[in-house]
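Remarks on the structure that follows.
Of the protein chains in this complex, all but one are displayed in their positions.
For clarity, chains are labelled A and B in written order, and residue numbers in each chain start from 1.
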Amino acid sequence: MNSPILRMENIVKTFPGVVANRGVNLEIRRGEIHALLGENGAGKTVLMSILYGLYVPDSGTIYLNGQPITIKSPKDAIAKRIGMVHQHFMLEPTLTVAENIILGQFPSWTILNKQRIGEVHEKIRSLSNQFGLGVDPAARVSRLSVGEQQRVEILKVLYHGADLLILDEPTAVLTPQEASRLLEFLRDLAKKGLTTIFITHKLDEVMQVSDRVTVLRDGQVIGTCETRETNPRALAKMMVGREVLMDLHRKLASPGEPVLAISNLRVRDARGLPVVKGVSFTVRAGEIVGVAGVSGNGQSELALAIAGLIDDVAFDRFQLEGKDVTRRDLRAASHRHSAHIPEDRQKMGMVLPFSVSENFILEEYSSPRFARHGFLRGQAIRSYSQNQVKKFDIKVSDVSEEIANLSGGNQQKVVVARELDRHPGFLLVNQPTRGIDIGATEFVHQQILAQRDGGTGILLISTDLEEIFALSDRILVIFEGEIIGELPSDRSQVEKVGLMMAGKRDPDRE
Amino acid sequence: MRAVTEISNNHEFSMRIRKVLQGTLMPFIAILIALAIGAVILIAANFNPLQAYQAMYLGAFADFSSFTEVLLDATPLICIGVGLAVAFRCGIWNIGGEGQFYAGAVTGTAIALYAPALPGWILLPLVLVGGAAGGALWAMLAGYLKTRFGANEVVTTVMLNYVAIIATSYLVSGPMIEPRGTYPQTAQIPDGARLPLIMPPTRLNLGFIIALLLAVGLYLLIFKSSTGYAIRAVGINPEAAHYAGIQVKKNILLAMAISGGAAGLGGAMQIAGVTYRLFQQISPGFGFTAIAVSLLVNNNPLGIILAGILFGGLSTGARLMQMNAGVPAVLVNVIQGLVILSVVAFGAYRILTMEREE
Partner (left out) sequence: MDVAVILAFVSGILAATWRMATPLIYASVGEVFAERSGVINLGLEGIMLVGAFNAYTAAFYSGSLWLGLLAALFTGVLLGLLFAFFTVTIKANQIVVGTAFNLAGSGISGFLFESIFLKSNYSSLGIPTFNDLSFPFLTKIPYLGDILFHYNILVYITVLLVPLASFVLYKTAFGLAVRSVGAHPKAADTMGISVSRMRYICVVIGSVLTALGGATLTLAFANQFVEDMTSGRGFIALAAVVFGGWTPWGATAASLLFGVFYALQLRVQAMNSVLLPYQFLQVLPYVATVLALISVRHRAGSPKALGVPYRS
């Protein structure tokens, strides 16, 4: 029972500019649930991608059942009964569940006639029943909910006969309630003899479900221990390398006039389906309003709508800094009255091949500060950028360096510095610290709070409940495109917010 | 600590050296590779490549007067090339330089022929501006189809090339045919509409100088102006540009207008400075060669001046090569295609080595 099914020895993997794994050793016992714990960027996903054949390690050896093996591609991994459920689902929405599951299974010349498809459906259905997954093989993936899609992913792995299952942050897209159901399911699988490696950065999940835990930090193993012999505080210390952050010191908010007031905001997606369904709220000067919710419940569309960045938007009333802009060009109005730290900094917040200084002027490139008579003021732009770099402690050799060469945290600092320097009355912040290290996170949080204390009204959208509670003065919960409740920002409310994120409108009733 | 700074300084220095080398050497190596493959093709077709290339070289650079012919050929290439650079920088793949050149030639000729009573100092500028406007409108049509209907600009600009060429063929054999003429061509334009020669007895004319000024102007526009900043931002990341309050569609239309305007100006100057009349095949494919010209130097207008002269030399030389050595001049098209592929391969190599180093 306790013989190792897998051993990874001295795994090294480097990418341009980053060492992701520096000599990692990992041992997994047969039938256990093994948590791989670490912060964003600690190298957990890279390590597991190596095991699944998506990356080839620079050096190191992998032993499966005691035998050294090489895994050059996912095909090898599947053949060796290793399966992986990725954080971003690997499902093509225009195909059916069954089509997604059998991708790559048959030789190219195989004819997928009714009989063959029927057999596949039968096999999927029986597996689905056996594990209680409730998956319909004929359904098109685009019609499934996030939870259902995750079950398809798990079924996909089981269908291909995996006995070593890798799950990458599986609860990130789930409500707390869905998440605990998933953890129970994992326990069931373990009882049936499956081995599970479970990537996470959430301590409570580790404590709840794992048999053993390995902590990674900065591409290295800090330690492996039996879960029941450790505690969250010790794990946190291993994970972060120092005592965990205490709560930020937050002054009481003193809200002033409304800077953003919208009523009955509606957004439709590309297919014409409503994704934001009649949202109304107000943000006042000097307060932070947090929007909590599981990813994919309309937050992105809500943010883009407020910034005037998508087309299919309707509302009854829209006020910015006290001015009614209901009938105006929303993009222009929003650009004038507000600043916006966007969700996806690389796709929207910056122009990657541009230099750091060119990115600093992205929003104001034609303002008199940076341009005169239609020409850019090179010297003014340069010295402004150097000042900002100093002020925000951005690590860069010269402001003429391409921003693409900066780390994620420094890139985000450029975006934050740029947006805050526009001195907005209203600031829209969406996922400000996703994927950046603790130091940068702390810095960004302090900047946002300072902005609030300076009288800016802030709407903070985040799927990270910790962040919401740490920064917000009050909390709105969004579920399936609707704001289904407002709560004070008080840690005693965490459970209630969690239930509401799962769609319970009045959690007190239970 | 000091050692670290020194190393990073050294690193920076070597990076800069390498950048300069890449900027200047790489195009030449690309051309050498293309010529080498061209030599293989020549051998395959039973020509002596040394003889052929010698004839080509002598055709272009034998003496000063043949070099002025090179500059004459370079003029339209530079005009169209710098225009394309603006579109390419904006992320619009304008393959329609040829059609826009024709549009400019047609409008320029029409103005020169039908408003001949005007004095030269009005007529000539009017011809040039009219030509630029004609090219700009033709290009904006494709820009409009892209921004309004999402029509792929590569296909539409190519289709509009054919339309422009066929329309020219119709005009010079019908409505605009020279009075009492039998050939499909227009009458000669009046003296007042012609570009002055700057080095008689050679045919070199003011058009070349205008092309140089255009290149410098568009260089400043792309890299030093706020308009150029917006155009480049749209070209690299339209989503971020939109987020930053830059109007994406407006900039696409603007870039297409500049692009077509430059090509159209080239067309009008070809009439006003070289042929003095419009006929069916007014361009031997300048619009397509200009694509290679611009891509060769990474869409940098100043580089395009040199690349334009180089390709002008290739095509002038090729004509002489055909005359003196009997080697078909279309070989130049092969070389253009190969030059682009070499540049592409270089770019990939550079990215690969950089990844490896870091």
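The definition used in the following text is that a residue touches a chain if its C-beta (ideal position, glycine included) is under 8 Å from a C-beta of that chain, and two chains touch if they have at least 3 such contacts.
Remember, predicted model here, so these are calculated numbers, not experimental data.
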Touch assignment to the omitted chain, from B:118, B:198, B:302 or B:341, lands on B:341
Which of B:166, B:197 or B:323 touches the missing chain? It is B:166
Given the contact definition stated above, which residue among A:26, A:64, A:91 or A:239 touches the chain not shown here? A:91
Which parts of chain B face the unshown chain closely enough to count as touching? 41, 44-47, 93, 95, 145, 148-152, 154-156, 158-160, 162-163, 166-167, 169-170, 173-174, 288, 291-292, 295, 326-328, 330-338, 340-341, 344-345, 347-348
State which residues belonging to chain A touch the missing partner chain. 52, 54-55, 73-78, 84, 86, 90-92, 94-95, 99-100, 102-113
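Just so it is clear, only the chains that are shown with their structure count from here on.
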Once bound in the complex, which stretches of chain B touch chain A? 8, 12, 220, 224-227, 229-230, 232-233, 236-237, 239-245, 354-355, 358
The chain A residues in contact with chain B across the complex are 16-17, 307, 309, 331-332, 335, 340, 342, 347-354, 358, 361-363, 365-366, 370-371, 374-376, 378, 397
